[in-house]
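Left out: one protein chain. Kept in place: all the others.
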Amino acid sequence: MSLLKRQIKTEVKKMRRLEDEKNISTSQPLNLSSSVFDITSPYIPRLARIERITRLTEKERLFTIAIEDGKALGHQPGQFIMLSIPGFGEAPISVSSPPDNGNMFELCVRAVGNLTNALHNLSKGDRIWIRGPYGKGFPVESLKGKDLLFISGGIGLVPMRSLIKTVLSERLSYGRANLLYGVKAPDEILFRDELSQWERTGTINIQITIDKPHPAWKGHTGVVTTLLPPLKIDETKTVAIVVGPPVMYKYVIMSLGDKRIAGHDIYLSLERRMKCGLGKCGHCQINSVYVCQEGPVFRLSDIRYLREAI
Amino acid sequence: MNYRFLSKKGVASFVTGLLKEFRVYGPVKKDGFPMYGEITSPDELHLLHTPTHLSPKHYLFPQRETLLRFKNGENHSIEPTVEAHDQALFGVHSCDIHAIRLMDMVFAYGTPDVNYLKRREKTVIIGIDCLPDKHCFCKSVNTMTVDSGFDLFLHDIGSGFVVEIGTRKGNDLLYKHAKTKKATAGERAKMAEFKNKKAELFITKINAEASTLPLLYSGSYFSPVWEKIGKICYGCGSCNNVCPTCYCFDVRDDVTLNLTEGGRYRVWDGCTLEDFAKVAGGHNFRKTRAERLRHRFNRKFQYQVDKFGGLFCVGCGRCIRTCLVNINIAEVTNELIEETNKDRS
Partner (left out) sequence: MKNKQKPKIAFFSFTCCEGCQLQVLSCEDELPDVLSLVDIVNFREAIDEKRDDYEIAFIEGSISRTQEIEEIKKIREKAKIVVALGACSATGGLNCLKNRFPMEEAQRVVYGNKAKNSKLIDTIPARPIHTVIPVDYYIHGCPITKSEFLDVLKSLLLGKKPDIPNYPVCVDCKMAGNVCVFEKGMTCAGPITRAGCSAICVTYGCVCWGCRGLVDDPNITAHEDTLKRYGLTVDGVLRGFDLYGGWEKYKEKQ
């Protein structure tokens, strides 16, 4: 927080200084080309194409995207992009693949509205627009050496997958890893193949639960918090990473408290409505924090004082 | 600082000069009420006046503005658009100049917003002394006077104006288009006279130091006041739309009838409107009007202060005037002050 504040202050100071200089050097109404703000509009997207589409469930598909200029996206796990299709608007979507030097990355999108439905109607080779990456992701470096407890609900697995894959690519740098994953029904489980592959290789311990009993489900039933009490963890070296729908956080945080995991060892990714990704439009604001800038990933101890966060 | 004297008559020829270079916007009468409007002659201006019903923010941050235009399909193209022209805002009040400075900060910090900043850059701001109406409370939030953020400022001294020069640009315009003389010490002393008189005129006041308000608001999150005003609020967004420091927006796409060309535009949005914080799946992070009003008030007195270091209410009183159910941001603040004092004793 305080670092960010300082950053803003210097930004503003810088701007003021530039303005002052401008006032001295220009006597006539400024002409555009001499402008200190002569930079490209942050709303201009980069072009990208759909390379591959994989159907994951009824409502979710995985899109492999290639950026046309050949450059890498340059994201961190937990960051998001603003995705758009001209005519259908923009929406924030988490990057689901781990950081990568190539120009490809993956998005997993649930069809819920105008843009997301339109995306599902596109085919391989079709063009989309992207801006970003935006926001602050997971603190990958500071997770090293820790036991990791991933808790995810529904589509929350999407941003988490980027982190899990990052961890798995350097597995020895981290301690034990548990993934607790809750969904409404068996046919809503995302990344089934990958989950069972991770499980098989034994590098991460996975437990899946379904909200309510279902004829096609033999595993655990109940909300995701019901998986926590029996779990053996070392609270002194465990960091919990929690991503899910808004209603899930309160209960998971309480259960983690029962496990004696401290607020500074819990990371969350929060969802809000987002219209700019630039800290301007106001939609993502929680009290004094802009989720698109300071989030979507937060450390619980940093947002405990934010009354509307959870 | 450089001060010049400009006669009342001289103002007219100055404006006429400006009209040759700029589109000029200033306070005019619309249906008998003070409003901003484009003028074509100095006669249309109404200078010594109470605040306009709507703020001048739309000249810098239009109600709707295109961010980019696109063509889809084979001739795919994206073209950024910046709709900016040379403009002069004539007769801006102290509160609104403070507001513009806050808006500049908002749009410049982090990733600069080119659309706003380009327009801002092409704007000349000429301030003027004003009189409070019954809703103004700039004195309570320290925006009754202003020492920067304008190119020129016209201080009313009765016999004419003492022009305070804020920037080189303002200076050059004044020399180019107006006949002025150096303001005498006597004339400059009269500036203070006006200020002192104005300071006596306020009906609406906040009963605490401005610097204590962020803390006050922080401690009043659970106050019953929010429910009370939430109950009578329409959620109509008028307070957002008239406020010179409300800048939230929505971004939408528009296509032409061939369905392949179109534009992306932004349009004013307001945190008091029902759908402002609603996300996919229908979850609304500020479902009730009480929560939304608390958010708006806190944005003015606490949240944005944390971020930018200054109060985001400049005391213009417009949201008070516009609210049909008489929700009064100054009175509500006073209620919070009273509550807090009671709690303490």
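Note that the chains are named A and B in the order they appear, and that numbering of residues resets to 1 at the start of each chain.
We adopt the following convention: contacts are C-beta pairs under 8 Å (C-beta built on N, C-alpha and C of every residue); 3 or more make two chains touch, one makes a residue touch a chain.
Computed from a predicted structure; not experimentally measured.
Engineer: Which visible chains touch the chain that is not shown?
Structural biologist: Looking at the complete complex, the unshown chain comes into contact with A, B.
Engineer: May I ask which residue of A:Gly74, A:Gly113, A:Gly145 or A:Gly257 touches the chain that does not appear here?
Structural biologist: Of all options in A:Gly74, A:Gly113, A:Gly145 or A:Gly257, contact with the hidden chain holds for A:Gly113.
Engineer: Of B:Lys71, B:Arg188 or B:Arg252, which one is in contact with the hidden chain?
Structural biologist: B:Arg252
Engineer: If the hidden chain were put back, which residues of chain A would touch it?
Structural biologist: Considering the whole complex, chain A reaches the absent chain at 87-88, 113-114, 117-118, 121.
Engineer: List every residue of chain B that touches the chain not included in the displayed model.
Structural biologist: Its contact residues with the unshown chain are 30-31, 33, 35, 53-54, 58, 63-64, 231-238, 241-242, 252, 255, 257-259, 268, 270, 273-275, 289, 322, 324-325.
We take it that only the chains that are shown with their structure count from here on.
Engineer: Mind pulling up the chain B residues that touch chain A in the complex?
Structural biologist: 21-22, 67-68, 70, 72, 76, 78, 80, 82, 86, 104-115, 117-118, 121-122, 124, 167-169, 172, 221, 247-253, 255, 259, 262, 264, 266, 269, 271, 276-281, 283, 285-286, 295, 298-299, 302-304, 306-309
Engineer: Tell me, which parts of chain A touch chain B in their complex?
Structural biologist: Against chain B, the touching part of chain A is residues 5, 8-9, 11-12, 15, 23-24, 26-30, 32, 35, 37, 39-45, 47, 84, 86-90, 110, 112-113, 116, 127, 129, 245-247, 271-273, 275-276, 278-283, 285-288, 293, 307-308.
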